[in-house]
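A short write-up of the structure that comes next.
What you see is the complex with one protein chain gone and the rest in place.
Moving on to subunit A:
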Amino acid sequence: MDEATRSLIDALVADARESTADLARQTGLDEAAVEEKIAELEASGALRGYTAVVDWEATDEERVSAVIEVNVELDRETDYDDVARRIAESPAVDSLRLMSGDYDFAVNVSGSSMGDVSRFVSEEVAPLPAVTKTVTHYVMETFKERGIRFTDHDDDDRLSVTP
């Protein structure tokens, strides 16, 4: 990957709402080249989407999130992709990853209540024939998400002007 493309991705990861003009200023590309590169990255599947990072605590909306560990036992007819496809279908699933270690899948889910999450686990995950075990961890507090800290910013305690 060339430096300008890498720089463009860095900028989009930091703030996907940046204007094309600002992205051009940061990458050294002109605006037309920025648009072209973004289109290329989208077409290749490297850029999969642009979403907001929301601190639900700061809204009046109830939001419950959980991380679910899922263990599976595969057979000749079923592989990881089959299980993943079934679980990923649910709109409650924010992310789904195959993991190394003590369990197979990590599923991040969210809903408007603990009941929503429980129902997802008991009705959509546990009944799958390949699933042998689930462990649900409810999120108690989020401090950082996708690189963005939810805690109050520390004041800049550097000297205002230095050599």
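We adopt the following convention: a contact is a pair of C-beta atoms (placed from the backbone, for glycine too) under 8 Å apart; a residue touches a chain by one contact, two chains touch by 3 or more; residues count from 1.
Quick note on the criterion: contacts and distances are computed from a predicted model.
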Unshown chain, UniProt name, "2-oxoacid:acceptor oxidoreductase subunit alpha", "Fumarate hydratase class I, aerobic", "Methanogenesis marker 6 protein" or "Aminotransferase"?
-> "Aminotransferase"
Of A:D10, A:E42 or A:E145, which residue touches the hidden chain?
-> A:D10
Contacting the left-out chain: of A:A52, A:M140 or A:L159, that is A:L159
Pick from A:G28, A:P91 or A:G115: which residue touches the chain that isn't shown?
-> A:G28
For subunit A, residues touching the missing partner are 6-7, 10-11, 14-15, 22, 24-28, 156, 158-163
